[in-house]
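The complex appears here without one of its protein chains, the remainder shown in place.
A, B, C and D are the chain letters, set down in written order, and residue numbers restart from 1 in every chain.
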Amino acid sequence: MITAILTRVGYALVSLFVITNYGLLLIGSMARISAKVQGRVGQPVWQPYLDIIKSTAKRNSISHGVMFYLGPVFRLAGGVGTYLFIPAVFGSALFRNFSDSGDLLLVMYFIFFGQLGMALGASEGGHPYSAIGVSRGLAQMTAFEVPFALSVIAVAIQYKTLDITAIVAAQQGGFLHWTVATNPVAVVAALIAFLGMSMHNPFSVVIAPQEIPIGPPTEYQSNLLGMLQTNRAIFNGAKLVLYMNLFFGGATSLPVMVIKTFLIYFINVFVGQAFPRLRVDQSIRFFLGAPTVIGVAGVIIALL
Amino acid sequence: MMRRYLVGLILIGLAFALFPLLRQAGVAEAPGPLASAYLENSADDFGAANVVTAIVVSYRGFDTLGEVAVLFAATAGVGTLLTRRRLGKAVPPPGRQGGTEVLETASRLLAGLLIMFGAYIFIHGHLTPGGGFQGGVVVAVALLLGLLAKPDAQVSHRVMTTLESLSGAVYVGLGLLGIVLAGGFLDPRALPLGVVGQLFSAGSIPLIYSMIGLKVGAELSGIIDALKGDRS
Amino acid sequence: MMLEIAIIVAGVLMVGIAIATILTRSLLVSVIMSGGVSLLASLVFLLMGAPDVAMTEAVIGSGLTTVVFLYALSRAKQPDDEDAAALASPPGDDTDGGQP
Amino acid sequence: MVNPLYLFAASLAAAFLLPLVDKLGRRASLALVYLVGLAWLAAAVSWLLALVQGGVAQDFGTAGFMAPLAIVLRVGLLEAAGVLAVAAVGLLSAAAMHASLRQAPAGGAMAFLMLLMGLCGVILTRDLFNLFVFLEISAIATYSLIGFDDRRPALRSAFKYMLAGGIASALYLIGVIYVYRFGDTLNLDLAIRAPGLAGAAGNAALFFLLAALLVELKPFPANGWALDVYQTAHPGLAAMLSGASATALLLALWKLLPLFGTAHLVIIAGSGLATFLAGNLAGARQRYTRRMLGYSSVAQIGLAMAVLALGTLFKLGSELFLLAVAGGFVLNHLLAKTGLFLLSAAFEQAGLTDAAGVDGVDVVDTVDDAAGASAAAQPARRLSPLALAVAGGLVLALVGLPPFPGFWAKWQLVQALADRSRWWLIGLILGGSLVEAFYMLRWLGRLVAARGAAPVPTLRLGAGLLGPAVAAVALAGLGVLSGVFGLTGALDPKAGSTLASLAGEPWLWAPWAVAAVLFLLDWLPGWLKGLLALGAVAAFAWLVQDRLDGLRQIFAIMLLGGGGLFIVAALRKPGSRGGLHPLLAMVTLSLGAVLLAETRLGFFFAWETMTLSSWLLVRRGQASRQPALSYIVFGLGGAFLLMVGLAAGGFDSAGAWPSGALASWPFLLALVGILVKAGALGLHVWLPGAYAEADDESSGLLSASLSKAAVFGLFALVLSRGIPGSLSISLGAIGGPWLWRALGWVGLATALAGALYAVWQEDIKKTLAWSSMGQIGYIILAFALMDQAGWTASLYLAFNHFLYKSMLFLAVAGVIQRVGTRNMYEMGGLIKKMPVSFLTVLMAIIALSGVPPLTGFGGKWLLYSSLIAKGWYLEAAVAFFASGVAFLYLYRLIHSIFLGQPKLNQSGVREAPLALIAPQLLLMGVLMALSVFPKLLLDPILEITSRVFPPTLGFSGDALVSPLGYWNGTLTMIVTGGVFALCLLWLVINLRNSQGVRQFNIVFAGERPLRPETTHYAWRFFEPYRQAVGGLVRSRAERFWVLVGGGVSAVGGALRRLYTGNGQTYALHVVMYVVVLYLVMGVVL
Partner (left out) sequence: MKLAAILVHLNPVAIPGALLILIGLWGILARQNLFKIAVAFSILGTGVNLVILSVGYIRGRTAPILDGEAAVASMTDPVPQALVLTAIVIGLAVTALLLSYAVRLRSGGGGSSIEVHGDEKW
């Protein structure tokens, strides 16, 4: 019993370690690619490592209260937890994580765990920009969840289950069995939602990274920022893995996972480079428009 | 204008309701069974020659008691409404004088006669036409005469009130006597019936009618009194 | 038959006087005419064989009622013309005060 | 039996001698009046006793003769009861008029005696012409009395009254003489058998009789004169007219009823109904108390009249049944209206009338109404609790709420009409009742003075309160008797069994009993009352525990447990907190009663008790006048629908909805009735105001517990027939799936709209109120799934909602108490001042939003699983969106209050009092336990639902397994906890020498803000969101209901324009009414 538990915890830690590093590298490489696209030299691929190390090494000198500290904890726990509830590699005991805690619904809702905690922590910072960022983020979130939920429903209809492992299992046997092939419409909806979810352009007004330090992390610095940066890698990875599992046939081995998630992420960044940023109300209306219709179409296709 | 036509229309409507009833009722050929029963029995039952009186005072005497009560209630109302305090004392128009000596004396004489006449009417109610109401009014008229002749004359309230109260009470008492001594409330057979057509006949009917007469007379003069503005 | 004709004549007269009563502007005239209607009614009652009622109607309907009316009119300081809208002056010792 | 003639003789002799007696002093004459009244009372009581003990009705002749020749009086059961009522009302009225009678001339006392006797005569006589005489006696006595105390407006109305009365007398005489002509008798009993009256001629003759009587009964529109009299006469006299006079006339009508043919009955019924409706509609637009009471009076008499005629027309039941129902209405009306007019007399005596002799509705509390202008000059005063209770009892009785006689009568009437499928009649009657309830309760609501402002002196009513109190007590007593023994039980115990009663359900009285006791103890200190109330709830729960099956047990925890929590919370403020504890206990126990009810009547009784008590609780709030009014109006409207549904259900012997009938409209009506209470979209307009404006602990009780009673109602409605006897449901019997799909969408729309509205509120309690509505929406949606998973979800959601909404309201109550405002943007940064409250809110919003690992996620998981399994995909998507929206307002809630920059003026704020914190801690503990071990809650729920439906959900180990997926709450909790601990560890390791900064140490846009406390970003927090999706919620329902209300009000306004104040016009109305009736009769014939 004890050994079984210890084994699982150990596996989970390994899995976590892998996804963290992968996530960091992914971010780094994407930044580099973006720079190339824009004709800049860009940062080195390992820049995220440097950022985290630098941040963590700094002395934390500001305290706004308990909740302020707990914000990054919630955030990171949210990212880690989300990942741990998803089976990362199909059929692999090592990467099974704790996916027996619950099905797809658990994952979808656990995503909010970190966001909520972050929002709370940021609020205690008392900076109005944080609150503004949260208000924008939440508002946008309600909107992009609709196409995402519709595509998830389409998947559930198609495979008659919400168990992620079972969904992946049903997609085995070649490209034609992947959701992207059987129900491409739903996947389109899901991918559009992903743009909003990862707050990339054109839906990046929530954090507005370039002009001013705005958004939830406004007041965070040093080691707290380091935690957030770590989370960004894990959380990104978790979401990518989820998408891969739902729509792209999952992965039977680590390399397959790396390739697939990289490609999914690449699409994202690519789109982000091509479109200007939207205001919050615009993006809400956008998500509730075409993507929702596409999502409904996906559901209908799944029903047929 | 609108209203005038509306009133016309409504009256036509009411006529539409009323006249068919009249036509259907027509003129009766003979009294119905109830009327016949009254006509045939009143002499035997009460020894009253005047059937109407028999009905008014005995058979339907309860109605008449109620009727006296109505008049009483109205008197109470008029008396309440038109007190001197509320209405103000009547101010005689300037230039009017009291009657002459002759007029006063004559009217006093006449009043006495009228009161006697009124009393006659109600005492003979069971024999001849007329009765308490008619006699009572005559009594009231006698009083009125006094007022006309001498506008500022004060009728003795105490006497009038006492008369009114006591006659009413005696009326009710006679009714109760009917329960005690005879078949029911207001049954005139409490007293001996006598022979039909004589003055002292018909049991307590003459007494009752007298009381009615006194009471009605007092009440009516009370009303006139109040209208004149002499009620305190 | 004569009786009936007399009744009908009295009836026609009654109706005529009654209409006149309503139409006339003078209150005094209308009061007296309504007394006349009552008097005619008492005549009809007498003709129908109802002497009791006839007496009552005569003394009460046409006699006392008319008197009561006349007293009331004089008490109310009511001008004779029914259309006269003049307000009566409040009585001198009216303790209610003169509300409008 | 005593010969009534003695009493007449005594009355008359007394009256005749009164002028003499008066010489001894007015005291003596008034003593005589009271003596005569007492004599009548005693005689009536002796008759009643003799008759109830098996005596038979007895006739009394006059002049030694009986029927055809002489006048006959009859003393029967109803006559005796009528005389009793007249004498009792007479004595009360005389007492109220005592002072005036002493000052006015003696004629007043004489006229009063005459009136009393006349009314008794009207009741007792069996002779048509004698009836006329007595009608005239009472009429002329009334004319005299109207002017007796010399109020100028009364003089005017007396003249109007006399015009109408004179015309009616003429009509009556015409009728009576032709009845004599065709029927050859004046005796009523002989006339009933007279062949000559059967034909067309007899019909026409009877018509005049009837028309005269109807005019005296003040029908619409020929009743302007009556309204003026009610408004202007001495209120004691108005009581006499509305109570005694109307009763006597109704009894006269009842006596004559056998004379009349179908056409006449149609006229009576139609006229009565029209009067009922028009009177109530116009009554809703009245400013003056007594005129409003007059309209209500007219309407009630119309209803009683209509019931009498309808009973015969439609053969609604035995004569006894009819008498019970009509009698119930009349009794209710007569006592309530007498009491209210006497109360108005007491107000007048206490000096609340202004100089012009016009009493304003807003005599006590003039805040915001135009009508207040007339009373504005008067210093504000408030009613004593006793006076308020009396007024409340009278109004509630009038409106037909339990436990008063009108409630039972209404139930019986609706039941009987439903049995004969007279739906439109039910609609008319209930519609009119609702309007009446609206304006009467509005009036009552105004009597409650606003609290909180400077202390207002109490109005001294003194002995004037005695009459109303007697009426109220009599009403309550008779109501309880009717409830226990059936409606006629109070009158005739032998007949009790034929009518529905609560004989077998003594528990349903518990709320009333406890509330009564606690009201009597209201002078005790608050903590003691709180303990007593808690004890009462606990004792109730302990006593009834074995009557609760599984479903009821779960609801009992939510309802009774919730009540207990909020009673504890009520200890948060020191002082007596008058009225709060009794009401809290009453609401709680009424919720328990809803659970316990076993019969349909019992269920409805408990439901109305709940509606009523919760309304009182809402009204106790400070600015709750308007919200409380819409709460009770919607509550009553919903209750009426429920009543019709239950009455018309056509249940089989087992009490189940007949097969196939579930989709039929009775079920729908009952469903809609319950949805009103649940606050479903479109029927929710009462909700935000009521929840927001009630006292803070009361809001919590309403939102967390009372709304669950509505949920229980849903289950009860489907599980059987009104009331669950056993947990069984036959799906075949449950109509088309479209119904449930539609209900599902209603729930969904409610959920979405509730969430969206909540997003844009600035008022913290409004936010919670809307949120509550949204959450109930999910519960309805899950309920509508009609399978095991759905019902499991529904019950689970309900329980969770109870938990976290209680926590939120408790925490928010503390915040409001400490901060003194409900506007969220006026708060901020309270986390340091109120950490426990913050923790509560934090846990509650995590649970509410459905984020794992707390219990809320279980609800979401169950909901989506069951929705998708059922194939309701679109619903699932919308639900997902709605639950996303919930994040917005939840974040807003916690951010605006507890986080961000604190306000300078709130630096002295402390943590909430222990009375609020303790229940929060308890609930937090429960929440945590259920989060770690979801089985604790899910096992009993699954136990219930799998007995009703084939199970699709089940536990496999710790994991709950559905056909689509699984959820292991325990493991989720462990993993989350582990990860969280890990992250926390990292943080702790990393934290070095951190330095606390002052809260306002912020910089943005490169500068330090001049007034950093203004940088709390809280006002119009989600404005961009409104720009984006605000179009979804444009208060359409509110506008619809405003339109409906406006329409009703406009109709009432138009109707009352008929009453021009011109006596001649009123006379015109009378004649026109008669002509129209004649034409209608012609059509019917």
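Rule of thumb we're sticking to: a contact is a pair of C-beta atoms (placed from the backbone, for glycine too) under 8 Å apart; a residue touches a chain by one contact, two chains touch by 3 or more.
All values derive from a computational prediction rather than experimental measurement.
S.K.: For the full complex, can you list every visible chain touched by the one that's not shown?
M.R.: Counting the whole assembly, the omitted chain is in touch with B, C, D.
S.K.: In the full complex, which of D:Gly166, D:Gly431, D:Gly535 or D:Gly1030 touches the chain missing from this view?
M.R.: Counting the whole complex, the residue in contact with the absent chain is D:Gly166.
S.K.: Tell me which residue among D:Asn203, D:Gln231, D:Ser271 or D:Gln300 touches the hidden chain in the full complex.
M.R.: Only one of D:Asn203, D:Gln231, D:Ser271 or D:Gln300 touches the chain omitted from view, namely D:Gln231.
S.K.: For review purposes, identify every residue of chain C that touches the missing chain, sorted by number.
M.R.: Touch set of chain C with respect to the missing chain: 4, 7-8, 10-12, 14-15, 18-19, 21-22, 27, 30-31, 34, 37-38, 41, 44-45, 48-53, 56-57, 60-61, 64-65, 68-69, 72-73, 75-78, 82-91, 94, 96, 98-100.
S.K.: What is the set of chain B residues that contact the non-displayed chain in the whole complex?
M.R.: Residues touching the hidden chain, for chain B, are 3-4, 7, 10-11, 14-15, 18-19, 22-23, 25-32, 34-36, 38-40, 42-43, 49-52, 55-56, 60, 63-64, 66-67, 70-71, 73-75, 77-78, 81-82, 86-88, 127-129, 133, 196-197, 216, 220, 223, 226-227.
S.K.: Please identify, in ascending order, the residues of chain D that touch the omitted chain?
M.R.: Residues of chain D in touch with the missing chain: 129, 133, 136, 140, 143-144, 147, 152-153, 155-159, 162-163, 166-167, 169-170, 173-174, 176-178, 180-181, 186, 224, 227-228, 231-232, 282, 285, 291, 1056-1057, 1059-1064, 1067-1068, 1071.
Just so it is clear, only the chains that are shown with their structure count from here on.
S.K.: If every step must land on a chain the current one touches, say how few steps get you from chain B to chain C.
M.R.: 1
S.K.: Which positions in chain D touch two or more other chains at once?
M.R.: 150, in rising order.
S.K.: Mind pulling the chain A residues that touch 2 or more other chains?
M.R.: Not one residue of chain A touches more than one other chain, so the list is empty.
S.K.: Considering the complex alone, what residue numbers of chain B touch chain D?
M.R.: 3, 6-7, 10-11, 13-14, 16-18, 20-21, 24-25, 28, 32-34, 37-38, 41, 45, 58-63, 65-67, 69-70, 72-81, 83, 86, 161-162, 164-166, 168-169, 171-173, 175-176, 178-179, 182-189, 215, 231
S.K.: Would you tell me which residues of chain A are touching chain D in their complex?
M.R.: It is residues 9, 56, 59-67, 69-70, 72-74, 76-77, 80-81, 84-85, 98, 100-106, 109-110, 112-113, 116, 119-120, 123-129, 131-132, 134-136, 138-139, 141-143, 145-146, 149-150, 153, 156-157, 160-163, 212, 218-219, 223-224, 226-227, 279-282, 284-285, 288, 295-296, 299, 303 of chain A that touch chain D.
S.K.: Tell me, which parts of chain B touch chain C in their complex?
M.R.: 50, 52-53, 82, 85-91, 121, 129-131, 133-134, 137-138, 140-141, 144, 220, 223-224, 227-229
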